[in-house]
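With one protein chain held back, the other chains of the complex are shown just where they sit.
This part shows chain A:
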Amino acid sequence: MKDGGFENKKELENSKNQSKSSKFYIKSDDFALAIAKVAVAQVCESVGFQSFQHSALEALSDIIVWYIYNLGKTANFNANLAGRVEANVFDVIQGLEELESGLGFAGASDVNRCVANLGIVRDIVHFVGDGDDIPFAYEVPWFPVVKEWKGIGSFWEKGEDPHEEHIPSWLPAFPDPETYAARSSVGNGTMTASNEVKNGLLRVERKIERPLLNFQQQFAHNGNEGGSSHVVGDKGKAKEASNSNPYLAAPLHFGEKEVHVSPVHYG
């Protein structure tokens, strides 16, 4: 189906990025909306359209997202009304009834009707039977991806002894002393008042930056030790980020590994 360039996913993402930067409008479920747009485009193509306006496609995909959401909300409400937590097929059918009630459906006026005999279900059955099978164009991963986060263990878990008495052992352990201890102490006596604050801030920044860089270097040397333990099942693609993320690796104790520190120059 011809369009302004949604032929493959890369173009889709690029166009999304462009529209994002130009409109400054960021939605939290952009990925799901993009998938909905592709699905709607496929259905429109099967109906007979050859191309579409972008605004029309966006409006229609917005509407079907709302439709799904509303159907779920109604079905959930019906289930809760019946005293259940999990929804039933009859809850879903009643939800469909509510959504279609504006147009009307066969058998609505029949008081003793059976839900399954409703015009709605029959319409769906006919729809499934008549139409051809059009699977979705892309393979959709399971989303939203849940990342496993293994935080720094507690004192007790790490086997460390908290140095102070007032610190219980079930609290998370302190990071390595290298990360927060300053390497070099800067002391200058002769400074003007206006420069003092500035230099003081610079000093603080350097103090933070240097140990942080040590921290980073440590992890960089450790490689991806902790990352591999986070991969669960087939969520490979989304987990690549966590695999290469050194901050998710387990912290090392002081002296466990030799760290080669290269001199770092600040601008």
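One rule holds in what follows: contacts are C-beta pairs under 8 Å (C-beta built on N, C-alpha and C of every residue); 3 or more make two chains touch, one makes a residue touch a chain; residues count from 1.
Just so we're on the same page, contacts and distances are computed from a predicted model.
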item	value
Choices "Calcineurin-like EF-hand protein 2", "Two-component response regulator", "Transcription initiation factor TFIID subunit 10" or "Mitochondrial ATP synthase epsilon chain domain-containing protein" - which one is the UniProt name of the chain not shown	"Transcription initiation factor TFIID subunit 10"
Hidden partner chain, touching residue among A:I134, A:I152 or A:L171	A:I134
In chain A, positions touching the absent partner	29, 32, 35-36, 39-40, 42-44, 46-53, 55-57, 59-60, 63-65, 67-73, 75-76, 79, 85-87, 89, 92, 96, 102-103, 112, 114, 116-117, 121, 123-125, 127-128, 131, 133-136, 140-144
